[in-house]
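Everything below concerns the one structure shown next.
All protein chains but one are shown at their positions in the complex.
Right after this comes chain A.
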Amino acid sequence: MRRLPVADPGLPDARSATRFLSWLVRRSRMTIVIGIVLSVAWMACQSLVPAMVGRAIDAAAEERGGALLGWGLVLLVAGVVQALTGISRHRFSIYNWLGASFRTVQVTVRQANLLGSSLPRRLETGEVVAIGTADVTHIGGAVDVASRGTGAVLAVSIVTLLLLHTSVPLGLVVLIGVPALMAVVGGLIRPLHRRQQAYREQQGRLTGQAADLVTGLRVLRGVGGEAVMVARYRARSQALRAAGVRTATVESLLEAAQVLLPGTFLVLVTWLGARFAADGRITVGQLVSFYAYAAFLVAPLRQLTESIDKVTRGHVSARRVVKLLGLSRGTPPQSPAERPSGDLTDPDSGVRVVPGLLTAIVTEDPADTARIAERLGGYAAGAELGGIPLGCLPPAGLREHILVAENDARLFSGRLRADLDPDRGGRLDEALEAAAAQDIVDGLPDGLDSVVAERGRSFSGGQQQRLRLVRALVADPEILILVEPTNAVDAHTEARIAERLRAVRSGRTTVVCTSSPLVLGHTDRVLYLERGRVAAAGTHHELLDSEPRYARVVLREEQP
């Protein structure tokens, strides 16, 4: 077994779910074939055990001591071989399962990277996350049962031949009876699965409510209301208990059916076998092995039903993966070889960003800020760089050239340094200083090597904001667009950031969308927008003096 994951997952066949699954199977065909061989050997050993016991008892009944000893030893060997093939089969089974799951994760991540900012628009996040949580497991399971299912088919065939060889009528009873039984039990199981699913969902909601209470504990403490919350939780918990008992009522019927149906069938086989034996048509030993075979067949048949179920689930999951893999972001219509330079402009609003300056954009309506940032970053059509529409530039180069740093940018889990400064370009200290974030790092147990929780949740809102700013400053793009970079930090820190921002970005182009006078006072040029159009431009102080509406927006109406 080679180590997983493979370095290169290869190019998936994403034309259909079936093709994707068979691509996965082909990718690990060697280990799947070995899995099949081991599966058959394992099942064969299992299926031969009853025959061996029967032969041994026959030998005893006929008072042949040597034969008894011989069969006993054969049984021991079969047992040991079964143990060894069993575990080897399991090892290959896990390997195939993980191989397919890992490969699916790898191609999903690569595809998500390829789609980039167009991904959220194309697919619901929940759908893609389902690939990570459930689908990967189902796909692995489907590839794995490819070998186990084949083994089960072969085992059933061997037993069939043995039974028919011993007694045709009795063999037929077993061969028709066992699948019929499986079908009946299977029919009972399906409605139960639905009920169990509903129970699990209800349980999930209760757990969600408990987690909600813990998450909101500090708020709850601030205003009171603990007693109400406990009462509500108790009511839901009791509802879950009642649902659990209701589910158990059906489950208990199924448990009873699983004893009753095979039990009745076994009695039938034994009774028929006993009469045949009494007539001398079969031996006593054969009677015992018939009993054992009828009991044995349940296992491979169950495995077969499980295989069908798993392949179905795997197929459904593969459909979702294929849907993601089938998306393409489309190539830009025209990609000039050279990167254009010049002013970044947005004709719709009249915004013109002069290279090398720190420009501020102040809008009367907050929603306009986001729209303009989208356009200036090339996420929405409209803006131009040196007269060339941003949509015509190659996406990777465009993002490297223009970075939009916004407050819902994701902080990634892992070591803080890896997120802030992945390339170790030597700008980190300067950026930490400029974003007034050194104290955050100093407060961490392991400094920059501390592990950041998912979404940076272990940091307060203001700390997260400063870390995002650090990350953007380290990236050091030619044009940096900062959207409300300091609205969650206190006034003192904001003042410090504002003072240092210009120095750290000197020689490069920076746009800051804000309405904070502390920041605006440190910018080169301010564009004031009303109804989505530039209404005034100048320095902060010039605009304060000349534009009363501007003054009202940035100094708040309560101010004189």
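Following the convention adopted for this analysis, a residue touches a chain if its C-beta (ideal position, glycine included) is under 8 Å from a C-beta of that chain, and two chains touch if they have at least 3 such contacts; residues count from 1.
The criterion applied here is as follows: contacts and distances are computed from a predicted model.
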For this session: Given the choices "Multidrug ABC transporter ATP-binding protein", "Copper chaperone PCu(A)C", "Zinc protease" or "Dihydroxyacetone ABC transport system, permease protein", state the protein name listed in UniProt for the chain not shown.
Result: "Multidrug ABC transporter ATP-binding protein"
Seminar exercise, completed: Of the candidates A:S28, A:T493 or A:T523, the residue in contact with the absent chain is A:T493
For this session: Have a look at A:T264, A:T312 or A:S506 and name the one touching the chain we're not showing.
Result: A:T264
Seminar exercise, completed: Among A:S252, A:T312, A:S341 or A:S546, contact with the omitted chain is made only by A:S252
